[in-house]
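With one protein chain held back, the other chains of the complex are shown just where they sit.
Order of writing sets the chain letters: A and B. Residues in each chain are counted from 1.
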Amino acid sequence: MTDGMRIVALKFQLNGKPVEMECEAEETLAEVLRNHLNLNGTKVSCEVQVCGACTVLVDGLPVSSCTYLAYEARGKNVATIEGLEKPDGTLHPLQQAFIDDFAFQCGFCTPGMIMAAKALLDENPQPTRAEIIHHMDGNICRCTGYVPIVAAVQRAAGVMAKESKK
Amino acid sequence: MMPLRRFQMHQPKNVAEAAEMLAHYGEKGRLYAGGTELLLAMKHDLLRYEHLVDVKTVPGLDKIEAKNSSLHIGGTVTHRAIENSPLVRERLPVMAEMARQIANVRVRATGTLGGNICFAEPHSDPATLLLALGAKARVQGRNGERTLAMNEILVGAYETALAADEILTAIEIPLLAKSQRAAYLKFQVHERPTLSLALVLDVDASGNAITKARAVVGSVSLTPCRSDKADALLVGPRDKVEKQLADAAQVLAEAADPGDDLEGSAEYKRHLTGVFLRRAFAQALSGAPR
Partner (left out) sequence: MSAEKKTDFHVVNHSIPRRDGRVKVTGKAPYVADLKLIGMAYAKVLRSPYAHAKIVSIDTLRAASRPGVYCVITGNDLEGLNPYYGHAVKDHPLLAIGKVRYAGEPVAAVVAIDERTAFEALEFIDVKYEELKAVFTPEEALAKDAPLLHEKQFEAGALRGFEGEVTAGKGTNICQQHRIQWGDVEEAFKKAAAIVEGEYYFPMAYAYAMEPYVAIADVTDQGVTVYSSAQHPFMVRHDLKSIFNLPVSKVRLIVPFVGGGYGSKSYTKIEPLVAACSWKAKRPVKLQLTVEEAMLTTRSDDAYTWMRTAVDAKGKIIARQAKIYMNTGAYAENSPLVVEKSTNRCVGPYAIPNVLIENCSLYTNTVPASSYRGFGCAQVTLPGESQIDELAAKIGKDPYEFRLANVAKPGEEFFPKMRPFDGTLKEDLETAAKAIGWKNPLPKGHGRSIACSGSDAGAYPLTSTAVRVHADGSVTIMTGSTELGQGSHTVLPQIAAEELGVPFDNVNVVSSDTAITPYDRSTGASRTTTLMGSAVLEASREAIQQMVVMAADVLKVKVEEIQVVRGGVRCGEAQLNWSEVITKFYALPDGEVIGRSYIRKSGKFSQLPVFWEAACTGVEVSVDQETGKITMEKLVTVGDVGLAINPALAEGQDIGAATMGMGIGLFEELVYEGSQLVNGSILDYRLPRFSDLPKEVELHLVQNQDGVGPYGAKGGGEASLNSMAANIANAVDRAVGVRIRQAPLTPERVWRALKEKELQNSKVQKFKE
């Protein structure tokens, strides 16, 4: 029987750029992003896959990076909050909408919230209010009461629809 | 952060190799698929393994296929893939609808059907529906393959009939006949269902009588529960069955024998069994998703 891996050779795309590194088998994607790659935008809170603060996208799908092994990112595309802003400083429509609608207070849930919303809009560019609530139900915000977040996702969807028509 | 203890990851090339690995590591090893339940339990130090065997490296376990009159869902198919599969949506919409209601979007993206069944969490959404649908699990170990009905594989809370070296390769679900109607409903207060109820009914050509029924109540006992006696009360002319729903629910609840826990008292869960059996009955016959 071959030995298992203690060390994982990890190659993946991170926000559109290749990463090659080693990590330990038990390291989560959140640990690798925060501790090894110095990307601290991804926050860790409940650690039971309920709150969504640690949401990042892997091949476009939202995952709880606190409980998702970095090992799983092999060969995949990982998107984090740090990748949304354009190099010229333009914010993603969701980021701008979160500012415009006061859709955060303490900001700790915000990166995960925005990434979860991005996964939704990438798949369903014009979601209904019910679809937004269903998709976002696994992301908790303790500050805003969710009202402005729904508004921000709707606003961003509108902005993105206009942009895509251009 | 809550760190995971150190372990080794293994990548079997095929089912036979995975079975060998599991046999070799015994209690120190565990099959690893989506990890949504397993890694949580490991993080909380409820389970400890030195070796994880990544079943996702085995090719061919992530397919959804229609074969004859059944749907074959591979062990590593994610809930999300089931939710979005055109095949499942068309041929067994109740399964897709159930998958859409599991936990949250992140859990659905990584959690697998095989993992869900093998972890045998008592509040599993799929287990309840699959038992009602008469699904079977195909399992493979060093000594070959066998097929287990859902009530055979799920033997307790976090406990299955799988031998240490066995791997769930697929779930086979009989497709519903034209005469069959199905419904899956759940009542949820916390993160997992307080009660789930799945119902499959065979109706006659007139649509006014039920010729066969299979009701399952889940999340209230260690494993999803059904009762021949309850099912018998659900057979007959529709208006007669409607009058017997309360009795059927009582029999079903007695069979499940719920306990008191954080989700609610046994008495409340017995009551909810009645409420949701009635709602499921109405929904199944309303022509809404099968």
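Operating definition for what follows: a residue touches a chain if its C-beta (ideal position, glycine included) is under 8 Å from a C-beta of that chain, and two chains touch if they have at least 3 such contacts.
If you're wondering where the values come from, they're calculated on a predicted model, not measured in any experiment.
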{"item": "Hidden partner chain, touching residue among A:10, A:78 or A:136", "value": "A:136"}
{"item": "Touch list for subunit A against the chain that is not drawn", "value": "26, 34, 39-48, 50-51, 53, 80-82, 84-85, 91, 95-96, 98-100, 102, 104-111, 114, 132-134, 136-137, 139-150"}
{"item": "For subunit B, the residues touching the chain missing from this view", "value": "1-6, 44, 187, 189-192, 262, 264-265, 268, 271-272, 275"}
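Just so it is clear, only the chains that are shown with their structure count from here on.
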{"item": "Centre distance in Å when subunit A and subunit B are each reduced to the mean of their C-alpha atoms", "value": "29"}
{"item": "Subunit A residues within the subunit B interface of the complex", "value": "1-6, 8, 24-28, 30-31, 44, 47-50, 52, 55, 58, 61-64, 66-69, 71-72, 116, 119, 135, 137-139"}
{"item": "Parts of subunit B lying in touch with subunit A, wherever the complex brings them together", "value": "1-11, 20-21, 24, 35-36, 39-40, 43, 51-52, 54, 80, 103-107, 109-110, 191"}
